[in-house]
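A single protein chain has been omitted; all remaining protein chains appear in their positions.
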Amino acid sequence: MNHPSFPSFPLSRRVLCASATAALLLCHGTSALAATPKDTLVIAFGFDDIITMDPAEAFELSAGEVMGNIYDRLVRLDVNDPSKLVGDVAKSWTVSADGKTYTFELRPGLKFASGNPLTAEEAVYSLQRAVALDKSPAFILTQFGFSKDNVKEKIKQTGPLTLTLETDKAYAPTFVLNCLTANVGAIVDKKLLTANEQNGDWGYAWLKTRYAGSGPLKLREWRANEIVALERNDNYYGPKPPLARVIYRHVKEAATQRLLLEKGDIDMARNLSPQDLAALSSNKAVKLVSAPKSTVYYISLNQKNPTLAKPEVREALKWLVDYSAIGETVIKNIGVVHQNFLPLGLLGASKDNPYKLDVAKAKALLAKAGVPNGFKVTIDMRTIQPVQGITEAFQQTAKLAGIDVEIIPGDGKQVLTKYRARSHDMYIGDWGSDYWDPHSNADTFTRNPDNADDAKAKPLAWRNAWAIPELTKKSDAAVLERDAGKRKKMYEELQAEFRRTSPFIMLYQKTEVAALRSNVEGLTLGPTFDTNYMFRVAKR
Amino acid sequence: MRNSTASKSNHLPARGEGPPLAAATPPKAVEHEGLTAWLMSDRPASRRQAALGRAYGGCRMFARNRLAMLGLFIVLALVAVAVFADLLAPYSAYTGDLRTTRLLPPSWTHWFGTDDQGRDILSRLIHGSRITLFVVLLVAVLAAPIGLAVGTVAGYAGGLVDAGLMRITDIFLAFPRLILALAFVAALGPGIENAVIAIALTSWPPYARMARAETLSIRQTDYIAAVRLLGASPWRIVLRHIMPLCVSSVIVRVTLDMAGIILTAAGLGFLGLGAQPPMPEWGAMIANGRLYVLDQWWVAAAPGAAIFIVSLAFNLLGDGLRDALDPKGVK
Partner (left out) sequence: MAVPDPLALSPAPLAAAPRPAGPSRHARRLKALGRFGVVIFLTYLGLLAVTFFIGRVIPVDPVLAMVGDNAPPHVVARAREEIGLNKPLYAQFGLYLGKVLRGDLGTSVLTSNPVLQDIRRAFPATLELASLGIVLGAGLGVPLGVWAAVRRGRWVDQAVRIIGLVGYSVPIFWLGLMGLLVFYAKLGWVGGPGRIDVAYEFTLTPVTGLLLLDTAMAGEWEAFANALSHLILPASLLGYFSMAYISRMTRSFMLNELAQEYVVAARAKGLSEARIIWRHALRNAMVPLVTVIALSYAGLLEGSVLTETVFAWPGLGLYITNSLQNADMNAVLGGTLVVGSVFIGLNLLSDLLYTLLDPRTRAR
């Protein structure tokens, strides 16, 4: 059978082949430029949670890291020993005898990136601004009794380089100072903001996408969900960053980050999964840097559910998680099993991890509670790893005691909305400290001043309807204890009771891991998300 | 002029099919017996005999198409696997051991390896065939008729009806599918049945547009004019004459979409509308395997291959059906 040839086809096929070869040659020729520039640090990081560049408003993880690199504050944490504080723009500070007045003396000759001088006037303005704007992170300052009405008296400039802060109670000094290390205490450029003010908004609208700081790096550009570009700030008072530029590229997919890193198109990958990290550990061109973070993961039980409100049931569920198996597999390298609400590194954090998988014990407890054959319950879960892996493992181990766990998957904000409305049975999630002090976690886990539906404060304990007047009193006392040793003991007691009776199954503490090309040096990851200092990093 | 039920003898085979000139003469008369003779008769005595005869002819044509038979065979095998899942699966699809059987590569004990919870993938695949088949068939059965109906009516009616229906189609096409899924979650809660409805509601517009395009070409033809002159109402014309001609392209598109539906269901799972863990739905298995693509390739490969084979089977089946159902086709 003679089939006619395709006269037009071979021609177009030839043309197609020719253009394809040309395109490939063209592309291959440019791959030589693929490696990152020598004076630039390129980091792959998922930062679609950044919504603002104003330190008085920023509360998200990624924005926190950027703020930590581009803004100064009165005091900073010592990254090598987070229990110590170092002065940032403040040279020294004193606390009055009654414990309510803090006096700071600033370094002389400081300048903003814009060239404007940094004096006590700007420091006072910054703190007053944060309180007056009263955005999400403002509570870190307003919890000391500051408000829009009194902040101008409570935070005052007393000299060209001195200022005072007056708190309403005699809090532990470490507590107050730790709070001042948070991003909300960043010093912003008063002249620049006043020049760009609109209707007395303290420059809020302008600063959302721009920069008015004095940190070692300055913000060059933020393109949402695309790129954050930082540059060396030549007006910085301290040692100049070794690299001229630090660029964050938004790459959500872990596998993509890994391929970029292996190829050398980025210098650092921040969101790799345990499998990727395991695979990269044998790659000579890559090294791993890790540090524990002050983020804890937990499963919580809504006390509005009558079965979950029974104390024996609460305890039984804590014996139905295979912590060690999870620790060795699902969270390997990215977390350590930790059964307390205070992350390790904070004052008073406990290392006791008494629970393990014990089905018999759980069954006995369930029998005592009157549900010997188990019960049905739902759990709300975000569809991300490792949370999903842990939930599925928990589902299986709970089944061994007859508890039928139905998983309700959802997207991040969707699940959170349900949680905040107290309409869940069980919830698996995490909590990151807002500032480096045990009260940040105690405030949410062991304090619930008002359990009503319309309460003014809604900590995690409230979200799970856990009524704890005694623990609330104890937590309030702990924050006012000025002796560090005594304070530590109080938190240890709190944790012991929490482990026994709380409706929280604490699972693990997060370990942050960064994978770097082997020629990148000087990276230390801090305990909070605003202590990941990229400005100390250099490339050989 | 296109013939609908033209007699066999006038048809000349297309190029590349059968001997060139021999078919210019009518095929040899074949002796049939009994029922077969009655069905294949050239002069059907009643409408029912003609209809049954046409159906029989269609089946014969289908049976002659080897690839379509292969497709049918695979689909039937799939149905059998779904029905006998409990007997066929070597392990449990729902339990695994994190410590000992996690992420094992394919071996003689676990033919397709194990997943990140230590569960045997083959067993999950077998149990998952039920859910997956259910989803796919339901969506096809819901979406295709709606699209076909809207498209043919719009194409035939023209004018304001056409414009109105097409604008509604545009609205559904442009509507972000995710928002519908989230709204369903709010209204009806999680679950795979709601996912089916959500997917079906957003899948019909392409069928409508295609059916309309075909209708626009067909409606000006002579035989449609003939039927109209005979006094057929527009509804009858659309239902009995135009729709059958559009069915073939819709079938092709639907069979192509099978894989897409499974993958869409997987995507909706992220929003809480879809298979709830630990359900071994294939799309959910693929979504899960996404994290292990580079090192533990088997976690996504097995359900992916399964989806591909099912897709292929439906595709072959669809092609065969198209040829068999096509009123313009060869008997």
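In order of appearance the chains are A and B, and numbering begins at 1 in each one.
Throughout what follows, contacts are C-beta pairs under 8 Å (C-beta built on N, C-alpha and C of every residue); 3 or more make two chains touch, one makes a residue touch a chain.
The shown structure was predicted, so the numbers you read here are calculated from the model rather than taken from an experiment.
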{"item": "Sole residue of A:A195, A:A367 or A:A457 that reaches the chain not shown, by the stated touch rule", "value": "A:A457"}
{"item": "Touch with the omitted chain, as defined above, among A:R249, A:R270 or A:R499", "value": "A:R249"}
{"item": "Of A:K332, A:K418 or A:R482, the one touching the omitted chain in the full complex", "value": "A:K418"}
{"item": "Those residues of chain B which, in the complete complex, touch the missing chain", "value": "1-2, 12, 14-17, 67, 156-159, 163-164, 166-168, 170-171, 173-176, 178-180, 182-183, 185-187, 206, 209-210, 212-214, 216-217, 219-220, 224-225, 229, 234, 248-249, 252-253, 256, 258-260, 263, 266-267, 271, 286, 290, 293-294, 300, 304, 307-308, 311-312, 315, 322, 328-329"}
{"item": "Residues belonging to chain A that touch the chain removed from view", "value": "3-4, 6-9, 12, 16, 23-24, 26-31, 33-34, 36-37, 40, 42, 48, 51-52, 59-60, 134-139, 208-209, 220-221, 223-227, 229, 247, 249-253, 255-256, 259-260, 262-263, 265, 411-414, 416-418, 420, 434, 444, 455-458"}
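Throughout what follows, only the chains that are shown with their structure count from here on.
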{"item": "Chain A-chain B separation of Cα centroids, rounded to whole Å", "value": "48"}
{"item": "Residue numbers on chain B that touch chain A, as the complex places them", "value": "16, 20, 94-96, 98-99, 102, 116-117, 182, 185, 190, 269-272, 274, 276-278, 288, 290-296"}
{"item": "Complex interface listing, chain A residues touching chain B", "value": "1, 3, 254-255, 258, 273, 275-276, 278-279, 322, 325-326, 328-330, 381, 383, 385, 388-389, 391-393, 395-396, 399, 406-411, 414-415"}
